[in-house]
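Only a portion of the chains appears, each positioned as in the full assembly.
When the chains are written out, they are named A, B and C in that same order, and each has its own residue count from 1.
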Amino acid sequence: MMFLDDLSTKEFEREIDDNTVVILPIGVIEEHGSHLPLSTDSLQGEYVAEEVARRTGALIAPPIRYGVCNTTRNFSGTVSIRFETLRSLVLDVLSEFGRNGIKNVVVLSGHAGSTHLAALRLAAKDVVDKNDMKILVLSDYEIIYEKGFVGPEDGHSGSVETSRVMAIRPDLIKGKGKKGVNRIPKYMVLRHPEKYWKGVTGDPAKATKKKGEELNELIIQEMVKMINDMRKMEV
Amino acid sequence: MMFLDDLSTKEFEREIDDNTVVILPIGVIEEHGSHLPLSTDSLQGEYVAEEVARRTGALIAPPIRYGVCNTTRNFSGTVSIRFETLRSLVLDVLSEFGRNGIKNVVVLSGHAGSTHLAALRLAAKDVVDKNDMKILVLSDYEIIYEKGFVGPEDGHSGSVETSRVMAIRPDLIKGKGKKGVNRIPKYMVLRHPEKYWKGVTGDPAKATKKKGEELNELIIQEMVKMINDMRKMEV
Amino acid sequence: MMFLDDLSTKEFEREIDDNTVVILPIGVIEEHGSHLPLSTDSLQGEYVAEEVARRTGALIAPPIRYGVCNTTRNFSGTVSIRFETLRSLVLDVLSEFGRNGIKNVVVLSGHAGSTHLAALRLAAKDVVDKNDMKILVLSDYEIIYEKGFVGPEDGHSGSVETSRVMAIRPDLIKGKGKKGVNRIPKYMVLRHPEKYWKGVTGDPAKATKKKGEELNELIIQEMVKMINDMRKMEV
């Protein structure tokens, strides 16, 4: 049994103990070039969550596919909610997990925008300050950024992201995609960032399914380790 | 193509016109007796949404399975978010639909709690006051309540609801369920409503898959009619 | 002594015990056809409150004549406050009743809009979650709706409502009023509901003072029963 809400109230009561881990996948509806679906970030986080749950016995909470987009906020198809909305939503959900006796949570975001992640972290901080819980908050992209696979040359909708979607949902790839460069002046907060960036960073044509599978596996293994460590930590 | 976020930004731009209808399914994680899963309300709304989309060409936005529960708020497994959180979330999502040129939206809730529905209606009202949009907000249970299929004798987790889940996800039925009566004094706001109600209203043993199929079909047909009417209305 | 704030601080201290019931009447300033005053909902709730207080020994808190109107929000004379304003106001007042040792409260609304009532219920729920109190929240119209006296054929400013005002404040009846039908598409949230409804549901010409007196008496007797039951319930 993997999905938290497949359980009945009685099963839930029996199932939950101090060792239980719940993964809450967070995605977003967001422009991802002409070759990737709006669900790109959601797909990746949910795929990772399912694989990690399989290997660790974690439960998966219903995914949230609504998040905060800044740079892509003016593109067609992007659905960006307010920072405070995302924060409140995740705060409420985590608090209810706490009320229900869940001690270990992973908030896993497929989207890696810095304010989006700040909303998730703030929510988690407010919850651990009032509940005996341990909460991991991360984006799968932070893991591969750390390892040097993404960066200023290849990021949003680029070869890495395209590779990963090729490995997860090849049916949603819509052609090759256009190469792009992010020329938004560093640190600049702008009304129209799309004047300096066309929505793709990197060259999607360099993507391969194999690269995607390798990156997905790398992320999954890292997360499995983190969850095992978290289970051993004291609250 | 049925799921809104399967589209790329370009496809989305091409697809959306004044005739487009988007269905936003809202569910909840909530106690539903010992025989039904916590996802009971989510399942029903999402099933109806998919069937209606198939028959009307509507797009389905990513479902939200987090909502407001009052009467069941102290039960194990219920995950209830604050009224203002649900309202903000739906407000933001509908506003972004508006920014993207979507003119017709159906907010379809599988959960029919009165404050939960009030949050959805308030969000919709605030959005139509600022955007040229038409928004339907309803629970599938309002339709069958109107027609007399549910009521004080048979409601939450009772024979009707059990029948519908039998027709949609028979694999998630966990036995027969216990008969129950709601003895919460009318109009009374209580700290512990579960003193007067054990989480089931009606007799789940009277449920049949066939009854479930008929009720689902009835709801779907009503909603198809509403969507056709909405498309003809002026903004 | 019937009005709570007629008491001095010392009298109040002496008067309040676990058996005390306080009624908080909530009304609204709202369009009610050309034949009824804007105070229509306020008048009815306050009249009922006074009669019920007389028969049960309850105290009456100062009435609030500001509430939430949706369908009539664009009419002349309607004064609609925001949902969150009404909710905060009633929350604060009920919390202060709690601080003062009042254990039983009736929030009685003359106005029966669904979001208006949701604001009152949410406020009450938040207060009982933190105070040992029992709170009844209802509209007098819910009582007579339940008994079948009002409905889609005869509602806002119709024959029932007109009858009741004839029995309470005949001096404020301004002629016969025009018959009206509510053609707002069910479940539809609209920018301009007044395109589908002229502000009256039913035929005011069918109103009689006698019918009004009977309905008022029916409501009063129901409420007296509820208050007696509430006094016997455990907190």
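Everything below uses one rule, namely that a residue touches a chain if its C-beta (ideal position, glycine included) is under 8 Å from a C-beta of that chain, and two chains touch if they have at least 3 such contacts.
Everything numeric in this text was worked out from a predicted model, so none of it was measured.
Q: Given 3 chains in view, how many copies does the entire assembly contain?
A: 6
Keep in mind that, in the parts below, only the chains that are shown with their structure count from here on.
Q: Common contacts of subunit A and subunit B?
A: Neighbours common to subunit A and subunit B are absent.
Q: Based on CA centres, what chain would you say lies at the far end from subunit A?
A: Checked the centroid distances; the maximum from subunit A is C.
Q: Based only on mean CA positions, could you tell me how far subunit A sits from subunit B in angstrom?
A: 26
Q: Can you work out the whole-Å distance between the CA centroids of subunit A and subunit C?
A: That pair's centroid distance is 47 Å.
Q: Express in whole angstrom the distance between the two chain centres, defined as the mean CA positions of subunit B and subunit C.
A: 29
Q: So which stretches of subunit B touch two or more other chains?
A: Residues 84 of subunit B each touch two or more of the other chains.
Q: List the residues on subunit C that touch subunit B in their complex, please.
A: Within the complex, subunit C contacts subunit B at residues 70, 83-84, 114-115, 117-119, 121-122, 124-125, 128-129, 132, 134-138, 142, 185-191, 226, 229-230, 233, 235.
Q: Could you list, by residue number, the parts of subunit A that touch subunit B in their complex?
A: Checking each residue of subunit A against subunit B gives 3-13, 16, 27, 29, 31-39, 42, 61-66, 75-82, 84-85, 88-89, 91-93, 96-97, 100, 172, 174, 199.
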